[in-house]
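Here the structure comes first, spelled out in structure tokens, and everything after it is commentary.
Every protein chain of the complex appears in place save one, which is left out.
This part shows chain A:
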Amino acid sequence: MSNLLEIKNATLKFGGVTAVNDLTFSVEEGEVYAIVGPNGAGKSTVFNLISRFYDPYAGSINFDGNNLLDRNADAVADLGIARTFQNIELFDHATVLQNLLVGRHRHRSTNLLQEALFTSKVRREEKRHREAVEEVIDFLDLQPYRDKMIAGLPYGVRKVVELGRALASGPRLLLLDEPASGLSVEETQDMRWWIDDIRKQMGITVLMVEHDMGLVSGVSDRVLALADGAKLAEGTPAQVQSDPAVIEAYLGAGAA
């Protein structure tokens, strides 16, 4: 299998703090790759580097042969990279359906004039987007919430809607920032099946940050452990969990 995402020697500093320190890793096409680590290890920062919200101080980020550093944050989605956020970032004053349709924005092919007049092309495109969104709705069982405003939905549903919005864009790489945080045991179980199906049925590569080791070892092929922005260990979930350096980072020296 080939590498879909390659991060080489990425370094990011905020003033005197080194958030990501000379980090190198790659994600293969079709795998579920998890990043774990204690709070402040730089996991979300890695995501924000890939999303181009931050400029790395040094290093390179490549996606399927494209240099991501050549692109602005809004041009990353065009390559087929979709993401969710740690603290759900949905469009609160819009319905679930509208939120999912925003996910289709990168497939927009009509211009301002056509949209102002709502020509038959816009109408046709709208139906096409709707079909794609309906597939996601069926996949995630969101049927009861289609026309509900986000502002009135419970946390667990919002989490699923955010996953749906990322899926609606038809990505090749899905970045999930703590998909199970704040979810109940049942909801976490659902999330686990969904991530499995996203990889197996849809063929989407998943890169996720997660604290729930049950979920991580259940779905991921490889795990990267981070501490203080640097790589501690990389390997299968079992290898990483038994790595002395990882245990030390979580529990302190002498615990092993």
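Before moving on, here are some points about what is shown:
Everything that follows uses one rule, which is that contacts are C-beta pairs under 8 Å (C-beta built on N, C-alpha and C of every residue); 3 or more make two chains touch, one makes a residue touch a chain; residues count from 1.
By definition in this document, contacts and distances are computed from a predicted model.
Entry comment: the absent subunit's protein name, as recorded by UniProt, is "Amino acid/amide ABC transporter membrane protein 2, HAAT family", drawn from "Amino acid/amide ABC transporter membrane protein 2, HAAT family", "Formyltransferase/hydrolase complex Fhc subunit B", "YVTN family beta-propeller protein" or "Phosphate transport system permease protein".
The residue from A:6, A:64 or A:115 that touches the chain not shown here is A:115.
Touching the missing chain, out of A:5, A:23, A:76 or A:176, is residue A:76. Only one residue from A:41, A:68 or A:90 touches the chain missing from this view: A:90.
Mapped onto chain A, contacts with the missing chain fall at residues 48, 51, 53-54, 72-78, 82-83, 85-94, 97-98, 101-106, 108, 110, 112, 115-118, 122-123, 125-127, 129-131, 134, 151-152, 155, 158, 165, 169.
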